[in-house]
Every structure is written in C-alpha cells, then in structure tokens.
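Sharing a structure, written as structure tokens. Questions coming.
Shown here: the complex without one of its protein chains, the others still in place.
For chain A:
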Amino acid sequence: MRRCPVLLFLAWAGFLFLAGLWLFASGFLLLRVELPQHSACTPSPAPATALAMGSCWLPRRFARAVLVLVDALAFEFARFEEARPRPRPYENKLGALHHLAATQPHHARLYRFRADPPTTTMQRIKGLTTGSLPTFVDVGSNFASYAIREDNLLAQLVHNGRRVVFMGDDTWGGLFPKMFSRSYFFPSFNVKDLHTVDDGILQHLYSTVDGGDWDLLIAHFLGVDHCGHKHGPDHPEMAKKLTQMNEMISSLVDHLENDTLLLVAGDHGMTDTGDHGGDSEKEVNAALFVYSKTPLFRAGPPKEPETVPQVNLVPTLALLLGVPIPYSSIGEVMADLFEGDGDAVTAALSQLAAYHVNAKQVDRFLDSYALAAQDLPGNRLQQLKELFTAAAEEHAQLLAQVQEGLLALPELEAQLGRLRSHFQHYLREARAVCTTSWARFHPFRMVAGCALIAASCLLCYIASELASALDFYHHCFYSLFGGLLAGALLGWAHGDLDPILVASWVAAASQLGFFWHSWSQRPRRIHLASVRPPVASMGLWQRLRAWLEPALPLGILALRCGAMFSDSFVIAESRVVPFLLASLAMLWVGKLHWDGQLSTPPDAPKQPPGSLSCHKESRPLLGLLAALLVCLRLSSLFHQCRDEVLHCQPSPCLAPLSSLRSPQVKNLCYLLCVASLVGLVYAVRRWLRHYGNLNSTSPLVLFVRWGFPLIAFCIACYWAVTSGTEDTLGKLQELVQAALVAFPRAVYGLVATGLLLVLWKPVTVFAQDNRAAAGPIVTPYQGAPSSQADLLHVISQIYRRMQESLNSRLEGGSRWAAVAAYGLGSVYSAALIITLTLLGFFLLLLHSERMSLSFLLLFLEAFILLRLHVSAMSLAGEAEPFVVPWNAVIAWVLATAQFFYSTGHQPIFPAIHWNAAFVGFHEDHTTHLVPALLVAANTFASHILFAVGCPLLLLWPFLCETRGSRRKRLKKDPQDEEQEPLMEMRLREAPERFSAMLLQLGLKYLFVLGMQLLACVCTAMILRRHLMVWKVFAPKFLFEALGFVVSFVCLLLGISLVLHVDCAVSAWYRQLEPR
C-alpha cells in the first residue's frame, strides 16, 4: 500500500505553495510592530537641568499652537512665483503665505513637506501624530477599531495636561477617541461635497482661537482634497477653494497671539487627476508653512524651500510645546526652529540639545523595537548604535569643553557644525533603516513569490493529470529528492541566508526537478497512452473534446480568479460566489442534458410521443439542482456587512441571542437553534444507521450513540446560559459564570475524545460469527431495504464477497467460518462523517447561536453536492468512478468560499469574530496560541469542514452504488453469479488506483485553491499602489493566504484519516484471518 508517498507528495506540493506565499508576503506585507511604551517627562533624555514650569525635556518655546491641515495641499499650490505670466488655477493662489514669508522672513517660512507612502489621509494622520511610518500591518493594532494605540503627539499633550481642540474631518474622531477637550466633527465621506467641512470649521475657527481655552488647535480642511477628486487641480473650482483657504489664513493670522505657533500643512499632494494614495512625486510633495509673531529664524530663507520629511514635524512640535517626543517617533527635529535668541554659539548649542534629546529618544525606540521584533537588520542596528554612541560621546565632550572655555570661537563653530551633521547623519540613517524595512516593497521577492506559486499551480495540474500513470511515484521521488538536495546545498553554500530564501530555493529547485523529469518522461507516456486507446485512431475532434471536458468548470474558476482583480467584485464576493456556484451547477446539469444523458439511452426502445422520455434519475437530479439553488439563496441570509457597501444591514442572526429584547422571539430563536442542532445529530445518526455503521460495540460507535447527544445537550445548555439575562442574583451569578466555562470545556473535551476515538478505532464494522453456514449462500434480494433485518442481510453479503476475494488471493481451499459484517461498505465515509460532525460541533460552539442554522445549511449543501456529483457520474455512464471530475472539485471549493461568507465573515479585519477566543475561557489567556487558534477556527470554519470532507468526493460514488444498476448489468450476463454491491470495498480491490486517485483528488483541490491564491497574489502585486489596496486587496490577500494554509492542513488531515482507516481495515481483516 502506498500511503506515505501520497501524503508526502501532497505535503511537498503544499510546501511549494507555502514557500512562494512566504516569499511573496515578505516582499509585500510591510510589517511593523506597535510598541506600547509611552514617553514621560521623567526619565528625561536631556541632561538634568532646571526647567521652567510646563516644560519637559527642553524649555517650552510656545504656549500654544494652531495646526491647520489643508488636505491634499500640494507644494505646487502653496508656492508663489511672481514671474509666472499665466498661472494655472491652482498656482499663485495662496498669496497670504507668500506675503508673510516675504515681509517677515524671520517669522515665516515655507517648506516642502515630504509625505511617506501610502499617501492616504488616515495613514498620513498617523504619521503626522506618531512620527512613525505606519504600514498596512501595524502589528499590535486593535483591528476591530482604527484608534491609534501608539504613543502620539496628542496623547502626550493630553497626558501633560494640555487641551486639544479639533475641528474638521471626522476621521480624527475614530483615530483619537476621547482625546479632545472640545471637537467639531463634520462628515467627510462624500468627496463630492466641497463645503460642508470647510464651512463648519470657518463657523467656529475664529471664535475658538479668540476664546483661548486650548493649547493645540487642529483644523482639518477637506475642500481642496475633495475639489481635486471631483474636478482635478486644473479647474476654476480649485482656484476658488484655494482663494478661500488664502482668506482663511489671512484672517487667522490676525487672530493669533504672540505665544502661538501657526502651522499650515498638507497631509499629501495629489496627481494631475486629483487622486492620491500612491507614491508618485506629486502625491508625496505637500507643503508646510510655519509662522509665529515672535521671531523664529535667525537666518533668512534659502533660495529653494527646504525639503522636510513629514515625520519630522512630530519631534519638532513636541519639543516646541514642551512635551516629550512620542516614543515611536523616528522623526528628526527641524533645527531651524531651535535656534533661540542668543548668539551663534548659543543657538548651535540649543540645536545640539534638541538633536541630542531627539537622537537619544530614537536610540531608545530602536533598542525597544529590536527587543520586540526582529525585522530590523541586526548589523544595521549595530551600525546605528555605534553612530549614536560616537555622537553622544562627542556631544558630552564638547559640552565639557564649552563649560571650561577651552575652545576658540571658529574652532568651536566648526566642531558644533560637525557634531550637528553627525546627529543628522544618525537620525537620517535610522529613518532610512526603518523606511527600508517598513515602507518599501520588494518587487523582486514579490515577482519571485508569484512565479513560485504559478509554477506550483502548474505542477499540481500536471501531477493530477499524471496521477493515473502508476509508474509515476518511484521516478518522481528520485527527482524530487534530488531537487531538494540541490536546493539545500545551494542555500547552504550561499552563506548566511534567511530561511525564506532557503525555502524558496529548495522549492524552486525541486519544481525544476519535477518539470524536467515530467518532460523527459513525455515520449514514454505518449507511447503508453497509444496502447489504451490508440491516439492515432482518435480524431482531432475527439482529442479536442477530451481536452475541453474540464473547460467549463475551469472557465468558472477563471471567472472567479478574474473577479479578484476588481475591488467591486471583491467587495461583492459574497454574492459572486453563490452566483458562480449556481452557474456551475446549472452548466453541469445542462451539459448532461445537451449530451443526451438526461434522456433515454440510445439502446432503449423509443418511448411513445406522449410520455416524457426522461431517464429515471433525471427528476431526482433536477430536484437536487433546485435544492442546491435554494440552499445558495438561503445562505445569503447570514451575511456580514462591509462599510464600503451602503445601505447594508447585517444579518440579525450574527448577533447573539442575549441581544434580543423580546423574550418570545428569543425563545423561538433558541428553539430553532436547538432544533437545527438536534436535526444535525439525528441526520448523522440516521445516515450511520442506514448504512449499518451503528451496530458495532466499538468505543467509537458507543460514542456516536451517546456522546453526540451529550455534546448537543452541552451546546444547548451553553446557549441557554449565554442568552440568559445578566440581572441574576449573586449566588446564581456565580453558578452562571461557572456554567459559562464548564459547558464549552465539556464540549471541547468530548470533541477531543471523539477525535481520539476516531484515530484509535476508526472501523465501525460489526462482525457477527455464523459458523453454521457451509458456504457462500446467494439469496435473492427483494427490493429496497425496508427494515433493519433486510439491511443487515444486504451488507453481510458484501462481506462474503470480500472474504472470497481475499481468500482466493491469499491461500486456496482453506476453510473459514462465515462472518457477517455490517457497515463494511461505508467504513471510510463513516469515519469521515463522524469526524466532520465532531468538527462541526466544535466550530458551532465558536459561532453565535443562530449560526447553527447556517451550519445545518452547510452540511445540507455538502450532501446535495455529493448527491449531484454521484447522479452526474451515474448518468454519464462513467466506467471510471475513481476519477473525481473537475466540476465536483470546483463546486466543493466554491462552496467553501460561499460558506466563509455565510458563517458571518468578511475578508476584513473589523469583521473578525474576536469573542470566539473567549468561549470557555473566563479569564484572560496566558498564551496567544489558544485564542489565535480559536479565532482562526471561527473564521475559517468552512475551510476546515470542506477540506476535511474533500475525500468524500471520491468515496460517495462508491457509497451510493445501488442494486438497481447492478441488476441492469445482470440482464446482459445471466450466466454470472449475482453481484453484490461492494460500495467502498471496491476501493480495496485496487489499492494502487485508490492511492493514486486520492492523490489526484488532493492535487486537484490544491490546484483550485492555488489558482485562487495566485489570483490574490497577482492582484496584490499588480495593484500594490492602487487606492483601495489597504482596504480591499491586502486584507483579501491575507485572508486568502490564511485560508489556503488552513485548507491545506485540513486536506492533509482528511486524506490522512482515509488512509488511516484503510490501515485499520487492513488490520481488522488480518485480525479475522486466523479464525
């Protein structure tokens, strides 16, 4: 029996996918760990000096600040060139900035404010407040909300007793809850609305500034941004809007006090079409204008405005306002603003003090980050540490020399300039290291990962086509192990490579080995194929038809993969997948009809014209199709909403029962849930009883008889307790809390026990010893089994046939006692069904109560798909029930995706059911592993169930082998002995084919999953700078990748279980042999 090669090949194929996925993710996912630390006044990185009241780390320079954020204020909008003869609508409109800078060069200055990609507003607000580089995966974020948990400027201000007032874009409310002493939020959703937010701000701006009960005032105008989106920058409306901003700034300056700093900034720029979000030059070039009524700058403005990175605003503003720099900031202070009022040396020393504090803070952050994560290269961090240490020592040395008065003035200025450049070099290098790790894609890794996944898909397709060639394993494993060896040697010889590259090298080399071997075997395989049937005699049309056979289901798969390239289709995927599955089913049945397989067979005599000339199985087939369509439609009742879809109401079934107000409705829903639970248990028990698998006295059957109702009872009790009211008495409250933990843990324990029993004794066959029987007794079969006795009789005959078959192979003429075996024909399916039910109970517990209806629908749809698959195969007159067609595999995978949505999930992070982590755990978790596993099981429930149940596609046609079809064949050959339906024992007659077809099914399933994954990978790569990449495509890629891993692991487990049952059945046969 070739069991291990099947699992090894599948595991290797999965490894190829995972290596490509890992390589791609390392190039695509910009990862950053959010640190929980916060800066404080003490300990201070500055030397211990006396500070005025209200200052931290450095003397406070300004009591208050006004930050006017004009969204999408590009640098081109803010600069003023008098020489320009005919300005564009967006040019030379902000005359107030130009006038202030020209007339008061020591009070005002314009900077080129360089943003970091992605240039979406939310990410830029994060950058402007935390001083860090937000990436897509800010690990440590609370995905359920967008609140900034990191240390940031506003948190520092609030923590140090300052008052922050906000007016404008309501995005800030979500990012900074409970941070503003007063706030005026205006809706920002409608980008065609140019005036609501701006007019709202202007209504309150001047009175608030004059009021004076604030320390930081933030006004976020959206008109310029929305005007860009609606009309583009080159439009008269933009001119009007910028003129409005100009007037606003002019008026605002008149209202400022002397102790107030004014900052007018853009969070990003915009393209020529008015969009932003990517990393083009026009998108990252924003403007920053700094103004104060007290002198700010010693020197005059430079000829060309200086370029300042956006993150530099955070440490600058923090130190100017006298609060600590946020912990995670990697910005560099703007040295021009720390010159003070003294002479050149005093100014330089003030700047150096600011630089030293800033560098010390960045060094502290890098140290903490190196402890928390390992994604910053160690050698670069070592270099940075050396740079900082050298600069700090030089700074201390210089301060000592200045205090002693040892240095002459020119030499001192030179040393000060050199030291300042050292600090600048350190800070810029630190930011460069962080930028390289966090905010840059690696195109080569992405392309290589994509190519690896594509090659893995091709490999799975070729291998699934080759799986029927039985001499395939021996030769292929030699080439595979050769490839693995070559890859490992190459990775080892190359030196100190990280495991991602080594795994990718190994995967690529082994893939090449497989492809080379397949190619070299091609002439021999063609020779083999010409033997059965001859290729030459086959016409071109017949070969084209054979090739086109999987064209329709693969076309549906292509549509599904193509839909992933559009954000509209990804958002609407919960409706696209049922649509495609319904279309696949319709095509499946329609193709059968088109080929004339629903009508009467050609050899049968012509029916009279009046009656319907339909095959007797076509009506059940149409009934199954209708039932499938109804299931698909009903599954949309359990959908979750995305915030992109307007007017969307989440399904009421997603909410727990405790949220219902009316007791009558609650009781009705509870009874419905319990009824669906009982229905599931009853259906499984009835199925097992029907196929004779409930007669055994083995522990597993006893568990099915008694454990299943007990699990159902515990789940029902747990649901009753959770949906009960909270206003219970003290003693009862204690009991309720205990029950909330006891019942789920009981279910966990029972499910684990059941799974262990399946692993220990999976054979659910009851063997009854009848020594009285002399020989094989062939008794006539009278119709369908109406009672238990008839059923037992039928299946006992199955075992006799198997026994004869075995005996003729092992030894001849040996006398053996007749043994009746009940449930032998469905032994593989029984183990799988029991495992699926146990997993279903476990996953049911992790979802809300009314999701039991969705799970019942899942099991029902799976059953319908299996019946449809069997009917289609029998109607097509398949001589090869071993081969699972592409229709069935693709329909199975589409059902997986369908029930991902129907169990109340969406591929977005806010839709993750986090409360699943606390089912059965009252206190906080000690580790992260258990809650992560529970949440993953909750999220990918359908992936788990359908992947484990995948081997049923191979087993079900054998299980549903009926007496009727056998009888029909007996008509042709009355001489032969009456044939018994062997059902799944037919698989044991051809163990090589069984293994090969199991491998082929696994490879086909992996191919379909891999194609979906490839589509997501290509989407994420091609559209990596698309505006919706962080909201739609990257979360979809993450969910699809995790779903692939879960499906792959569960597929391996399902196939392992079938092979394990095969081993156990072999052992069971051997156990019976000696008697």
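Just so it is clear, contacts are C-beta pairs under 8 Å (C-beta built on N, C-alpha and C of every residue); 3 or more make two chains touch, one makes a residue touch a chain; residues count from 1.
Note that in this section contacts and distances are computed from a predicted model.
Asker: The chain that is not shown, which UniProt protein name from "Phosphatidylinositol glycan anchor biosynthesis class F", "Small monomeric GTPase protein", "Inositol phosphorylceramide synthase Aur1" or "V-type proton ATPase subunit D" does it carry?
Answerer: In UniProt, the chain excluded from the picture bears the name "Phosphatidylinositol glycan anchor biosynthesis class F".
Asker: Using the document's definition of touch, tell me which of A:578, A:885 or A:920 contacts the absent chain.
Answerer: Considering the complete complex, A:578 is the one touching the chain left out.
Asker: From the list A:67, A:101 or A:122, which touches the chain that is not on show?
Answerer: Within the whole complex, the residue contacting the unshown chain is A:122.
Asker: Hey, which of A:203, A:397, A:436 or A:568 is the one touching the hidden chain?
Answerer: The single option touching the absent chain is A:568.
Asker: One chain isn't shown here. Among A:593, A:685, A:993 or A:1060, which residue touches it?
Answerer: A:593
Asker: At which residues does chain A meet the chain that is not included here?
Answerer: 120-122, 146, 169, 171, 174, 188-192, 222, 225, 229-230, 275-277, 566, 568-569, 571-572, 575-576, 578-579, 582-583, 593-596, 599, 609, 612-614, 629-630, 632-633, 636, 643-644, 646, 1027-1028, 1030-1031
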